[in-house]
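== chain A ==
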Amino acid sequence: MNPIWTLLLIALPLIGALMVAFGREDRAYGAAMRTMLVTLIPAAVMLWYFDFTLGAVHQGAASVKWIPDLGIKLSIGTDAISLLLIVLTVLLGPIVIAASKTAIKEDRRKYYAWLLVLQAAMVGVFAARDLMLFYICFEFTLLPMFILIRCYGSTNRVAASTKFFLYTFTGSMMTLAGLIYVVYFVAQQTGTWTLDIATLTAIAPRMPVEHQAWVLLAMLAGFAVKVPLFPFHTWLPLAHTEAPTAGSVILAGVLLKLGTYGILRFAIPITPDAFIQYAPALGVLSVIGIIYAGLICWVQEDIKKLVAYSSVSHLGFCVLGLAALNVSGLSGSVLYMLSHGLSTGGLFLMIGFMYERYHTRDMRAVGGLASKMPVWTFFMIFFTMASVGLPGLNGFPSEVLCLISAFQSDASWSAAHEAGAWGTTLGPWFAVFAGTGMVIAAMYLLIMVGKICFGPLREPDDHHAHEELPTDLSRREIWTLIPLAVACLVFGLKPNLLLDAISDPINQTVAAATTSQQPPQPEHHIDQAEDHAMIEPTDTISNPMTEATP
Partner candidate 1 sequence: MTEKLAFIIPELILFIATCLVMVTGQWPVRAIRNFTPWICGIALVLAGMVAAMTPGDPAALFPNIMPYAKFIIAAVAILLVINLTGTVDRELEDDVDNGKPFLPIRSTGAEFYAFFMFSITGLMLTASADDLIWLFLALELTSLPTYIMVAISTHKNQSREAAVKYFFLGALGAAIFLYGFALIYGAAGSTNLSEIAVHFSDNGLGTIGLAGVLIALLGMSFKIAAIPMHFYTPDVYQGAASPVSAMLAFVPKTAGFLAIIAITATVGWNEFGRLPATVESMLWIMAALTMFVGNTLALLQTSVKRMLAYSSIAHSGYMLVGILAGPGPDGAPFYRNGIAAILFYLLCYGVMTIGVFAVLGAIEKRNADGTTSEADDIEDLRGLCKTHPVLGWTVVVCALSMLGFPPLLGFIGKLGLFSAGISAGQIPIVIILGLNSAIAAVYYLRLVAVAYLDKGDKPATVATLSPYASRRLAGVCSAAGVVLLLVVAQPLIEGAHKAADFNAPVPHQTDTQQDQPAEHALADHEE
Partner candidate 2 sequence: MDHLLHSTQLAQLAFPEAVPAVTMAHYLFVSAAMFVMGLVGFLTRKNMIVMFLCTELMFQGAGLALIAFGRHHLGADGQTFVIFVLCVAAAEAAMALALVVLLFRHKETLSAQAWKELNG
């Protein structure tokens, strides 16, 4: 597959951003929309030419040398998982632009330009085959989001945007330190300082387990904040309530997936033995996240905060799948990434349309909209049911796979039957408690739908009809929702379209992760004198003033 398409996917939005930034204010929307639609073409071509049988192979690979001394070589290439995530991002692009046509009045050029840059950065992250491009794009998604929240948010947008940026930035600094340690270890083993993910994942598992544990913690510091895993989630509700509609949709749709994608692409392959050690802890955190965030949703008054906490709860399932470390777990979590993007993206679009008309997010001020906005209510119920995980819609297969993987990955169980594909990290009780998340999800989402859509009509007192928008959904708005709804239905009824595509990379990741590549005697292996001091970095960590001479 010719790498030009992946390049186009990244370059087109950037060129579009420049055109929009330096174009005319009133034509900003048109230019942005055209760019997004044009980027659909390379995505379609890639999807067409991608050979799914060897899904794990990076196709459309290309790389350009930048700073060989630091091993920096920007290389792109997509395997099945990153291709699907790229297609999700590119699909959300035009939808998000269309949704913010009437929402944004002033400074449109800046808004659309930064949205396009965000799009390019996200595609960059998924298409990156080396550490540097991944890290550059991973950080580069922060800036546009920070700007979107900062300039186009509502009341306390300043605090929200700063917390969002700093929380993720600190985490990613720790990840950078961890990853460079891995690169150093690999350079030390193979002699070349390469940032190429493939070589890293091939050699890094030889690291002794204690080093792997530290590296895993460093990586998780960055990715857990992004997911957001339970204790690190407090930035998400703030960011969501303050972000404009488009920001929220992209944040929930794709940015949260960077965390789980990072874990899938870095944490599991690079530090497999440590991951197996820490997977139960990860499982516990995600289960707590599911129930804890679910219950908080129940008492929320602000609708966006409610859906934000629901994303925290839903992504708990995704991480549970990853922690189970077996084929159904990983495929379930990848499926979850895609389906959560669609359903929660849809939900945020609905809330955005309602916010444009009623300018309030408080569930007490608005109610019984079914009588005034029937089409809106239909889509609202549709997306609610999708995120509740109604069978037949896309939430269900992913939830099934994540829960089954938790059941399967019971140590006693897989020992009795067969190791390998079944995983040994979690157990039935993880699945039972995570399952209660399904009930709690039904509770808070139905309460939200009940309060807003049904019951007697309640409107904020100062409500006046929107000058441009009709009371119910306009044609443009419906066209933003239809692709998401169709995708939800199609992936609900035919999840195997995705499952077969990603089965190859998933099987390889699981196989690699579960076979330990620990060298027989880790000590003698790293015996070059120069790194003798390296043997116990753990104690260097504990007391800063380490002595040099042995």
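Note that a contact is a pair of C-beta atoms (placed from the backbone, for glycine too) under 8 Å apart; a residue touches a chain by one contact, two chains touch by 3 or more; residues count from 1.
Selection criteria: all candidates are chains of the complex that A comes from, given by their letters.
Just so you know, these numbers come straight off a predicted model, no measurement behind them.
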Q: For chain A, choose the touching candidate in this complex from 1 or 2.
A: 1
Q: Spell out the part of chain A that touches candidate 1 in their complex, as residue ranges.
A: 65-72, 107, 135-136, 139-140, 143, 146-147, 150-151, 158, 162, 165-166, 169-170, 173-174, 176-177, 180-181, 183-184, 187, 193, 529-534, 537, 540-541, 544-545, 547-550
